[in-house]
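Shown below is the structure under consideration.
Just one protein chain is left out here, and the rest sit where they should.
Here is chain A:
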């Protein structure tokens, strides 16, 4: 079945993560199997049961000029830094404002601002709030700042679906180009949620690892000893472009965004549906949309967050809908879980894997859990073959949101 429609390709990548302040440093750390998880040293750490996280390797406030940094929430700082990288990486395309769009998501938005502004309000009164408090806390803030930076007028969006937000943003951006609304869209996810309230709240949901004596070993997808996810922060953004537009300007093309699958579990507000029906539906749709079959998919960057239930359900779903042959990894073993940023950075990683033909390992996987019958890349990176190949990136979120995006080499 051939589809006569606009092809969407990736021409720029940007990221700032717990492993590095850009794509190159993050990618080399991933291939080395390094953990970006560190003990927290803040005073408040005594008040929460989880005492480690994946803090951004490079403090965004040190990258941005002070006047700019002070009016941006940390999630906006990450997004703007990654957007500038991605835009430069794409060769700063010349595109009319009316043909340029943005879709940058965050799961929680400017929660750090919300909480610190409330402290200021209670202690000092409303007059002491920054006049930028609202644009700092609004969840569309990162998208809006990126849109202003680039002068985008074709639409600036921020899809929200918890930990699927970043992937949903990339899917939405792809559809903006397919439908003809835009030629170029900057898309991805960002998150800055390392705050005691968020850690306390996720801990209250019994979702986080409490392996406080071994932070670097805490994120261990599919390992029998896993006990929850590890919080990370940062952003990952892509420049998406119609194939025609990219070729006309002689752009370097990393990969094609070939297919999108989205579904909802409709099962439970936080628990994954045990059979993984929604997850399989998303992966199957992504493949169908891309004119691919399971056999074509040689790599999966899994959602696998290191939670007891989710990892194995996803593994079975991959096996049933794609097969046991792809090289599967969970880069969250090294970055932690960036929530709304996850789909952003993991799309970057999936695209790098296709472009460089190498899959980073899943670290800390010492004792594979029962029911996981996949070819998981462990300890060392493994090579992907030459020729036309495809990969899938999965992202799922509280609320039962499932997004799978299929990428292919060009």
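Methods note: a residue touches a chain if its C-beta (ideal position, glycine included) is under 8 Å from a C-beta of that chain, and two chains touch if they have at least 3 such contacts; residues count from 1.
By our rule, contacts and distances are computed from a predicted model.
Of "Lipid-transfer protein", "Acyl carrier protein", "Ubiquinone biosynthesis protein UbiU" or "Amino acid ABC transporter permease", only "Acyl carrier protein" is the UniProt protein name of the chain excluded from the display. Only one of A:41, A:127, A:266 or A:388 touches the absent chain when the whole complex is considered: A:127. From the set A:70, A:206, A:224 or A:325, the residue in touch with the chain omitted from the display is A:70, counting the whole complex.
By the touch rule set out above, chain A reaches the unshown chain at residues 65-68, 70, 127-128, 130-132.
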